[in-house]
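Just passing along the structure, written as structure tokens.
Omission of a single protein chain aside, the complex is shown with its protein chains in their original locations.
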């Protein structure tokens, strides 16, 4: 899709959220243009441009990717906004609950996302699901509380309480909005962390929406990002030791973890990477 | 108070929060030491050091102030944390509601802070107060909701709902904690904005607590900050035009706003600055 | 001049340098658009937009100004590049002397800029000039050395010495080039410091060239910047004390510096500000 068609288009995220491309400066050609100042050479063919972009990505020459800039309008639940804002290398203008009245929009998870605590991942939900009755009951509870809290908020506003105080009992599931501007290098960094399987599901939804836009605007850079970063795997020194043994024909189950220097936990992580290879 | 006595000492803020100095690198001497590399000169007397610090502050030579670093442990309500985190030039490690159980601590404003919306300041509370009955009623309401929300949170955890979901209806008044590390230049910038009368009262309380610590660690830099920044006043070009007239003997009430280039709103702001002068 | 006419146009700076606008994202409207997300309000008239921009600038609400982004191609002497790069909140791709051959372009000051050390400003040149014979002699000397150094550089390259070593004796007057991308808020900060009379003349020339472009792209923001920042004056607490006395009718020469808290040096600075007012 062309830049013109992408700008202004709302991409729905979760139940009430969205990502909307407001503006973008540059494209694949801008990366090449900036890199060629550092290399002091003229314009080249499309094929050479693509090759240069891939070279830059592969060798982590990151500054030319900073020369493309995206601006988005985003509506998102506050608990996601709190994770998001930790990416400091971006510009943000957020809707203000001191200045304006917060809207009656709250995030209520879909039934299949209402899941138990994961047992092996201390910071995430399980792949298992609850019974549909239980999920339903939880969902109703969450929704009921949200309604009550907004009614309470309105009643406090009705009593003339200052907005900056009336909002303090609004929940983290309340939606907020912001303008968010970031360069491509830092956006790639954001996406690497936020479309990863360890990220909270709700921010991953936004990550995927952003990725869909980026892919259209800078297709060569995106492809390079996928090949050399997103779908790459990093092997630690101990893992490289293990890999050496495997390439010499040893079997995974025969590896001497102490000799190689892998803890049991790291060994499990190593096995996951091997599975990724064998997919 | 000496650095040794300050480190580890909890300074209470609001009802359940605190600021605690964890560590500090440098003092007034470090500012001078760094500045003298740029000026290429040797050590001097205490008096010359003080003079240099004041000179640097006055002329906005900010980099030497970046050479002092503070680390704090802070407990604060989430709605304040959301304002705080907008200062990007700092390092943060926050308590995670995905990984850990949020604590049963909520901010409940003191009665005299429960106030109506300000009429001339769209983003703040009034200087007026409610009747003590009304303030009491609002406070009880707020407290009751907080109790109910924590009970709900515990019940969702009891049903094994993933922590990252169970917390989404916790309110912005819930307390969080973080380690926050920042250099003196950026801390001054934070303080200038956050102990200002336009800042929300609750963050001002933290600003004052931080200021109390900074003052002890770098007394000369603090004094310079007060004289040249915090208690200084900036006059716009139109305000300087007005000042010229006043210095020539004209009376404030006779100023020709159109000629001077001041809007009515700006003129009121100008009058406030004159009052500040005459205090 | 329209954005379309500005993009690509080379603005000459010094003898061989230039500033060229490569791309820009946003205009005055983008500042307002971003601010209105934080304020949660709809579109307004041109006049209200202008008023809002001025309000934001006056009250140092800086984030909406970060929503406009400029990209420049700049050719500049290395000693200027070294001052310039201290502004960290920008993206840069510089021509590489390791990868490419440095060009035979050196900065040779105009005769009227070849001046003695200033006596009261330790880091600048005097307002006085040399005799034209002396200035001429110095200029010839500088030019001769530059020629010899480039010949030497070429001879080392001719002997196959690695480029990254052959260039180490090239002088700071050699020109380099870069792509430089920065948002409007940080660009204003750069300009405030770099078109100031204390900045080195050679970087001021670039500052003025950048300012000329900014003025065309965001005329309302520029005007606000001039009125509230560039042409404003900051008065320290002691200076406000002095101002109070003057407004009460006391004469400058009768001020009691000790009582007011002004050092002699600060008093001279205060007098300069009064002169600025009376211009």
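The letters A, B and C name the chains in turn, as written, and every chain counts its residues from 1.
The rule is simple: contacts are C-beta pairs under 8 Å (C-beta built on N, C-alpha and C of every residue); 3 or more make two chains touch, one makes a residue touch a chain.
In this text, all values refer to a predicted model and were calculated from it rather than measured experimentally.
Novice: Among B:96, B:113, B:126 or B:263, choose the residue that contacts the chain missing from this document, as touch is defined above.
Specialist: B:96
Novice: Touching the hidden chain in the complete assembly: which of C:36, C:50, C:75 or C:115 does that?
Specialist: C:115
Novice: Can you list where subunit B touches the absent chain?
Specialist: Output for subunit B: 22-26, 30, 33-35, 37-41, 63-64, 66-67, 69, 71, 73, 91-96, 99-101, 177-179, 181, 183.
Novice: Counting contacts across the full complex, list the positions on subunit A that touch the omitted chain.
Specialist: 51, 55, 58-60, 193, 198, 226-228, 231-240, 243-244, 246-247, 249, 261, 263, 265-266, 269, 274, 276-278
Novice: Touching the hidden chain in the full complex, which residues of subunit C are there? Just list them.
Specialist: Residues in contact with the chain left out: 77-79, 81-82, 85-86, 88-89, 92, 96-99, 107, 109, 113-118, 122-126, 134, 138, 141-142, 145-146, 149, 152, 156, 159-165, 167-173, 200.
As a convention for this text, only the chains that are shown with their structure count from here on.
Novice: Indicate the whole-number Å distance between the mean C-alpha point of subunit B and the mean C-alpha point of subunit C.
Specialist: One centre to the other, that is 30 Å.
Novice: How many angstrom between the C-alpha centroids of subunit C and subunit A?
Specialist: 37
Novice: Enumerate the residues of subunit B that touch no fewer than two other chains.
Specialist: Touching at least two other chains: 86.
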